[in-house]
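All protein chains but one are shown at their positions in the complex.
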């Protein structure tokens, strides 16, 4: 089998065989529509086990839906949501949080390697014009785990940011499109980096980790989920044949597969980072904690890699020529080695 | 195999084997995300063939998303959308059209058997306060085909309503959640009851007709689709692994399968209607043009049918006790006959 | 002075001299902007006295703003607001409630003479699909006092409707654009037909009763007013020179002037109704409880009255030719008599 040099994104991969089988297995007979089916009933229990606490779970099909709907439950229309300046919700969702929240404002915060700095968050909140009618009012903080720069927040870092938020009455959302990759990297429990650290709502990602299309909005604070059913429906995100969403998520959780898949993707990224940085002229823009490698490369190399068949994104939010390479459950060591080999040959040919 | 007495809805059925196979077939290797894949590229051509005209097609996963997004492209926030009082967009979407349009108003019109009457539409439009700043301004008409009462609009009826709308500058949307059932019933071409009759945008339903979750928003007027990409994305309805949506729709269209499946569902509904109305005390509330039977039954029969294992909805929008029975691609003649038999036995036992 | 035959609306009148003087009196020196001025500070006390209870008051400049902002505090975006089918919020505000609520749905209820019938409200609420995710959820009832048909709700009628709403957890809004006229007609206290009867928020009208432009949103339940400051500001309804709004309202309340003005308008309407109905061929479409007369007239009379200089609206929501005549603080008995005389002469000339 020829090497696959497509490192454009983890969502360029298909679904795992286990996910596909689960969908096929769920396709027998009729089932009550809109979530009143057996698979969805089992889902809440499975997530409660995973997170070691009582939760409310709502399957949706896209990460943007999960994020925007979750945030809409945390902020009034006149609220402010604090996030990293490169957060997916801020730059890659075409205004979905604004739509679902009725016009709340995202406040972008800087921070090295994709992480919001505690001091930066504190400073922003302290200067926020609390109680002044001219200003949007601080309502929520959104953290991305794995961050958009491919790094993790440790449990302590999450707890510190949540502490700052909670002390001021803000809710905390975690965009976990790559939650599995972060967890596989950190080696802690799901609870440790979510509700135990202060997170109220998690967008639990499935699609980037081997699902066809499945995410779960997980509320650790049931009070905040009170009207989520209606929010999801009016967003057009209530699936009639919900069993097929729930079956995907159940298949992921079963036997810890989701962490195995993410762990594999992470290992492939580490292998890729090691191989590339062993070459002259290639360095890392960010630590590689999960399944994303940001490699600073000689500008001439970019086209040469593409000519050699490699697929990836040139990263716009970086100093100097930087390419983003993403691995997935489906990435093989051969694929990684082939890309490293290609880079080596094109560098030497320069 | 035991008879399946679940007639609650066509979305209680699973997916057809052909749809599942197509998803599995699409699951090989990587593919560009967000619609830049081969399956999606083929989709526009397939729909253009089907509708015999140039079109723009946007796959989404739910009918509510298809409808609300389509309408948002046709009305300003201060616009009015005219629809039947029992239209799905008016009563079953929890305000999705209002969310996506930014607050446009749905104007409910009466009409026998789920169809908007031409005179009723004309009267409503004539009294609409055109150009008066105090009033929302007429922007669009939405027709449901198959209607919520299980009836069809003929091509002439569609054309008449579209004519009234077009003469006054309104756009026309068709909610085709059961478009296949209507078409299988009418025996005309897809073009005849859409753009040739004056429809601008169609919500082409797949989910109720054997897909896992796949609908297509079809624009016959490309100008109106100009910013649909952004609307879809900010609604959270852009799938990263779009190929799996497109593959479902392609599998449906291939060789006219979608009409075969809908035709089967219709035949089962006809068989059911015939069988039930042959019994004393059961009559039809509406003509059975597609795959939905509204049966007026003795009140005592309702619980007896349920005790016998039948699953269905008691219909709230009817005079006298009325049950709704929906068939699908998966309904077998044995299922239908078993329900008729159950009704017969419980009626006689009364 | 020639008779003024303009009975088009009470907002066609200017401001009372007392209101104008109060504005001029407030125009000395600087004052803290945005409501931190002395006039606004006095306003809350004045309204608390008037309503014999603790309240929160927010001046705005238009009735549409008052209504839409008030409702936005009572309903989530997925909520339903029940109102009369001819309610100003439903037909004359171009979708303002939808804008401010983020897309909530107005449910129109029928009822004779502009009043929502208790049974109609109960029926609508009982069939509302409570807790079902496909349906918008009942959130509020809005009553108009004086109604759009010129009638009053008695305190008992208000209490009955509020009781139905409250028993089901809904909040109650009162559109009091002509609250003064209703109160002058009923002869009860402001408290009796508002919070004592169950009203949570009142749009207290000033503009139609002699102000330049001044309304007050009055919250009897302070909890519901928690974020109203932000809602008002983001709607662009926070006046920097708030003293000029507050001064108008204070001038109205002073010495009960507002009720005197409304009482005068009501008396003029009664005189007009008496005079017109004494003529052959003119009857009343609705009881005249306040300052609005709906007169059923021979169709030929309409143009003749206009030819004679009368200004009024032909009413679209009526059976048979019906004209609406509105009186105000500024209407003189001579104006009324002149109109009656004109009608008499044109009828006899027919």
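Letters A, B and C name the chains as they come in the text, with residue numbers starting at 1 for each one.
Definition applied: contacts are C-beta pairs under 8 Å (C-beta built on N, C-alpha and C of every residue); 3 or more make two chains touch, one makes a residue touch a chain.
The model shown is predicted, which means the values in this text are computed figures rather than measured ones.
Here the chain not displayed is in touch, across the complete complex, with A, B, C. Looking at A:18, A:37 or A:93, the residue that reaches the missing chain in the full complex is A:93.
Checked against the full complex, the candidates C:159, C:238 or C:273 give a single residue touching the omitted chain, namely C:238. In the full complex, subunit B contacts the hidden chain through residues 34, 76-78, 102-103, 133-134, 136-137, 227, 229-234, 238. Along subunit A, the points of touch with the absent chain fall at residues 77-78, 91-95, 98-99, 101-106, 127, 133-136, 316. The chain not shown here touches subunit C at positions 4, 6, 8-9, 11-15, 20, 23-24, 26-33, 60-69, 93-96, 98-100, 207-208, 212-213, 230, 233-241, 243-245, 311, 330.
Convention: only the chains that are shown with their structure count from here on.
Computed centre separation for the pair subunit A/subunit C is 51 angstrom, with centres defined by C-alpha atoms. As a whole-number value, the distance joining the C-alpha centres of subunit B and subunit C reads 42 Å. Averaged C-alpha coordinates give centres for subunit A and subunit B that are 34 Å from one another. Shared contact sites, meaning residues of subunit A that touch two or more other chains, fall at 230, 233-234, 238.
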